[in-house]
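With one protein chain removed, the remaining protein chains of the complex are shown where they sit.
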Amino acid sequence: MGVDDQTRVLIAPIQQLMDWARGHSMWPLTFGTACCAIEMMCCGSARYDTDRFGIFFRNSPRQADCMIVAGTINLKMAPRLKLLYEQMAEPKYVIAMGSCAIGGGPFSTGYNVVNGVDQIVPVDIYVPGCPPRPEALINSLLLLMERNSKGERSAADRLVLEQPA
Amino acid sequence: MTLLKTLIGMLALVMVVLVNTIVVMWCERKWMGHMQSRQGPMRTGFHGALQPFADALKLLGKEDLVPAGADRILYLIAPIIAFTPSILVYAATPWVAAFTGASFDVGIFMVFAIAALFPVGILVAGWSSHNKYSLIGGFRAAAQQISYEVPMILAVLGVVMLAGSMGLQQIVEAQAGVWNVITQPFAFILFFVGMLAELNRTPFDMPEAESELVAGFNTEYSSMRFALFFVAEYMNVFTWSLLTVLLFLGGWSGPLLPGIVWLFLKTYLLVFVIIWVRATFPRVRVDQLMEIGWKLLLPAALLNVLITAVGIVTNLVVLSVLEFAAAAALVWLVSRLGKHAGDRVREAAVERHAPPRTRAAEATVASTETEGATA
Partner (left out) sequence: MRTVEAAAERIAPVFEQLAGVADRCILGPGEIPCARTSPEDLIDVIRTLRDQRGFTHLTLLTAEELQPPKPADGEQTEAAPPASPAGAREQLPQTGLDMIYGLTRAADGTTIIVRVALEDGSLAVPTLSHIWAGAEQLEREVYDLFGVHFDGHPNLRRIVLRDDFVGHPLRKAFDTNGGVSSEAVVEAVKSPGDAPFEETRRPNSPSEEARLAGDPVLHSERLVLNMGPQHPSMHGVLHLWLALDGEQVMASEPTHGYLHRCIEKLCESLNYKACTALLDRSDYVSGFHTELAHILALEELMGIESTPKADYLRVMLGELVRITSHHTWFAAAGLDTGALTPFLYAFIDREKILDFFEAITGARMMFNYFRPGGVKADMPAGLAEEMKAYLKTFDKQVDECESLLTGNEIFRARTRGVGLLSPQAVIDHCVTGPMARASGIDIDLRRDEPYAAYDRIPVNVATAMVGDTFDRYTVRVAEMRESARIALAALEGMPEGPCVNPDVPRAIKPPPGAAYRRVESPRGELGVYLVSDGSAQPWRLKVRSPAFSNLHSAPTLLNGGRIGDVVAVLGSVDVVMGEIDR
């Protein structure tokens, strides 16, 4: 992009600092729809305690960094999912938790179930399982934070950047 | 030269306050974690010490959203309105005997006057957000403010009567012999309860009320504007703890250790209690909040003024005994009211309901019916 070397030298330390901050603070949106939401709740419980890693659930999409789609999304919920995603502030990330969010899971042949939330929002990380164990979800959040600390971009950003001009 | 000194002093003061705010944030997550058999932040810095920095920096880097339909100008300045009084209060706050922002004769009066602006920021935020949750949160903040400012000020009136001055410095000095918490325990309890409401902390966190209003008045705020509300909230926790120490816990007085250490020790003791309350209590309902404010705290605060007057014309021992008795009576009354809340409704409901439907009773009814039909 159009940043000259001098500016880059100035920006680099700030950029590093921001990457560090994004790698150590992650506020997911409490967006549980189905069974996976119970396991997502477990992540905040004393045994798993996501607070250790700076993961702190927020209720308002405006203040959340990432959306954990925990559970099945059906045709009635789909517009709400899209709306919530659009309400989140950039940079934003999406974690598809569980088989249903990844591809419809056991309900994929149903008449009302969205087969994968990536048809609606760009997904950064897929966590397989039905439902995934809390450890798996924490691992995915840590992976996301690790990516952030390396300055990698979100799936939404990549969609925009990689679009043919 | 004086100007430079003043500027450096101001800057130093702001830095001290900000650092303490961040420490309070860390304390809350860490202490509450341990109270809930968790660890709290561990990964960012030593035992998560840098967690608030990481959170704040991350918020700085987020998109600053203004919702469609929001009252743009009000929306943008609301966090500033809320944040400014939080730090302005320190203009009149003495830290130790030798270090006071500005020594007013009406220090406590000024503190209350400035602090009263904080809910205005919340109300403006709630109004301008174009969100129903925010709106309800904002209105709750305004109602709460009016209900709790009055008993709080009346509670402080006792302290002012004892010290004979409204200057914070003089109030602390007046406690050299015996702390106000000994002579004014009743006022201390009233002030502490009012303070929790003033801070929007559990059990009076109505404007934010996460389980009811999503995030209350700040539902629509993102990025740095949200961070300002967030910082202001924790800065207020520290500020009001400090003020309570100055008013009731003898300020910087204490044996052996230097005054400033005592001041911080006492302040963080109160911060601990505030966090402890949050980890323990549920939230009151909005109408109960009003009832507690107007029907309980306000008469109690007036009673406190009366008791203090009696104490001043007799002696401090009488005052202390009377105050402790009043405090105990208040605690007993609140406990009784709480334990028996809704008793009348429940009794009426039991009377209204049909007599208890036991299985045995129904079985007899059914069997007689069956027999009747067969016959």
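As written, the chain order gives the labels A and B, with residue 1 at the start of each chain.
Here is the rule we use: contacts are C-beta pairs under 8 Å (C-beta built on N, C-alpha and C of every residue); 3 or more make two chains touch, one makes a residue touch a chain.
Worth saying up front: this structure is predicted, and the values here are computed from it rather than measured.
**Student:** So there's a chain missing from this view; which of the remaining chains does it actually touch?
**Tutor:** A, B
**Student:** Can you tell me which of B:Arg38, B:Lys58, B:Arg225 or B:Lys266 touches the chain that was removed from the display?
**Tutor:** B:Arg38
**Student:** Using the document's definition of touch, tell me which of B:Gln170, B:Ser253 or B:Gln288 contacts the absent chain.
**Tutor:** Going through B:Gln170, B:Ser253 or B:Gln288 one by one, B:Gln288 is the residue touching the chain not shown.
**Student:** In the complete complex, the non-displayed chain touches which residues of subunit A?
**Tutor:** Those residues of subunit A that touch the unshown chain are 29-35, 37-39, 41-42, 44-47, 59, 61, 71-72, 74-80, 82, 84, 100, 104, 106-115, 119-120, 130-131, 133.
**Student:** What is the set of subunit B residues that contact the non-displayed chain in the whole complex?
**Tutor:** Touch with the absent chain occurs at residues 32, 35-38, 132-133, 136, 202-203, 205, 209-214, 278-288, 334-335, 337-339, 341-346, 349-350, 352-354, 356-359, 362-363, 365-367, 369-370, 373-374.
In the analysis below, only the chains that are shown with their structure count from here on.
**Student:** Averaging only over C-alpha atoms, locate the centres of subunit A and subunit B and give their separation in whole Å.
**Tutor:** 34
**Student:** Which stretch or stretches of subunit B touch subunit A in the complex?
**Tutor:** So the residues of subunit B touching subunit A come out as 29, 33, 36-44, 48, 50-51, 53-58, 60-65, 210, 214-215, 218-223, 226.
**Student:** Which part of subunit A faces subunit B closely enough to touch in the complex?
**Tutor:** Of all residues in subunit A, those touching subunit B are 17-18, 20-22, 24-25, 27, 46, 49, 51-54, 56, 58-60, 62-63, 65, 89-91.
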